[in-house]
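First the structure, then my questions, so here it is.
The complex appears here without one of its protein chains, the remainder shown in place.
Moving on to subunit A:
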Amino acid sequence: MAKRLSRFYCCVLLSLLPCTGFADLVVVVSADAALSRIQRQELKDLYLESRTPLPGQGRITPLDQSERSRERSEFYQRYIEKTPAQLRTHWARLIFTGRGQPPQALANSQAVVERLIRDPNALGYIDPQFLDERLKVVTVE
């Protein structure tokens, strides 16, 4: 019995293995927000500011974390799929031509949580350990 059980755990662990790298990051909004799921492309547009309001959601303010934070590099690698150099080129062009500003960068996940609670129109990404009942996890499809 114990042998069978250990085999079961092994299977579970193995199946989780591919996502372990991203396991500790969630996209969140305030619990009061209407948003509960978001397309991957919509998330990309939001963070690269293609200035397309989400259909039926009104304008959403994306929040970044500091450039040196682990959450940020993970978020951009996982969802936005851009290297820091590509990102810098992208924003340099938009800022220089006056067509956009990058999302506001907050110091850490804690700062993001505090901001999200105050602003139901904001969207951010945090370490899951900062999750609480005032926040809602947004499913990225």
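Convention: a residue touches a chain if its C-beta (ideal position, glycine included) is under 8 Å from a C-beta of that chain, and two chains touch if they have at least 3 such contacts; residues count from 1.
What we mean here is this: contacts and distances are computed from a predicted model.
Visitor: Choose one: "Hydrogenase 2 operon protein HybA", "GGDEF domain-containing protein", "Octopine/nopaline transport system permease protein" or "Chemotaxis protein CheW". The correct choice is the protein name in UniProt for the chain not shown.
Guide: UniProt protein name of the non-displayed chain: "GGDEF domain-containing protein".
Visitor: Which of these, A:39, A:104 or A:139, touches the one chain of the complex that we don't see?
Guide: The single option touching the absent chain is A:104.
Visitor: Of the residues A:37, A:70, A:88 or A:134, which one touches the chain left out of the display?
Guide: Missing-chain contact among the listed residues: A:88.
Visitor: Touching the absent chain: which residues on subunit A qualify?
Guide: Touching the chain left out of view, subunit A contributes residues 66-68, 87-89, 91-93, 95-98, 101-102, 104-105.
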